[in-house]
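Some chains have been omitted; the remaining ones sit where they do in the full complex.
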Amino acid sequence: MENYYHNVQYYETDKMGVTHHSNYIRWMEEARIDFFKKLGFDYLDFENVGVFSPVVGLNNIRYKKPSTVGDCIEIIVNVKSYNRLILEMHYIMKKENTIIFEGESSHCFIKENGKIIKLGDENFKSLHEKLLELTNKDE
Amino acid sequence: MENYYHNVQYYETDKMGVTHHSNYIRWMEEARIDFFKKLGFDYLDFENVGVFSPVVGLNNIRYKKPSTVGDCIEIIVNVKSYNRLILEMHYIMKKENTIIFEGESSHCFIKENGKIIKLGDENFKSLHEKLLELTNKDE
């Protein structure tokens, strides 16, 4: 699958002259949405039927090298783990083939009323099977 | 009525070392919501009953002096005009008593379905009367 690319914008820099660190968290999100869209799962379709997948955690976020406006960032997204309730994603960001960022996000699945959803044969079967497949592939 | 104050944050600066210009548009919003709250009209109460007041225009935005992290910005909000359909607000921002920014925003009132609402005796009477009072005061 083709990786995602983000062009760093002027408004994403701060007075240190480099990308403000909060923006990498936003790029994780845009790359994740793109990753699932390329697999055939449009996150907005899920929200339209009242299913949300909020970020419940961020782990091992490492800012290794700075970036700035004009840089094109390649973002490599992978499923790290999945157990029907919690999905963990892993991200590597590169600038000219050098890793500048690594990190992980954790997600659950909830209904509009906040009730937790367990994916499986009854609920979102095709996404469930794809996530199982993606985690097995990594083993 | 007491003016609103915003403390400029590090993440609001850009690589020029000053506040990115898009943030003043955000501060207009936070000062406007505060202005109406102090008058007894909590914007969130309106949204909770399905009434929204989106920004339809920005006019005469003037960036006169820069600001940066650590600065405390005083924001003076006024109603510029109101005609039941369109509300125009005016903003002055000061840093240590010097005007650094001036601008205006225009707003309409809509229902969740996008249908335009005309304020008046039947619709949001108390807000309608307050807005009339505030525009008369300015004459």
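In order of appearance the chains are A and B, and numbering begins at 1 in each one.
In the analysis below, a contact is a pair of C-beta atoms (placed from the backbone, for glycine too) under 8 Å apart; a residue touches a chain by one contact, two chains touch by 3 or more.
Note that the coordinates shown come from a computational prediction; the quantities given were computed from them, not determined experimentally.
All together, the complex described by this structure holds 4 copies of its single chain type, of which 2 are visible.
Heads up, the rule we're going with is that only the chains that are shown with their structure count from here on.
Chain A and chain B have Cα centroids separated by 35 Å. Against chain B, in their complex, chain A makes its touches with residues 10-11, 13-18, 20, 22, 68-69.
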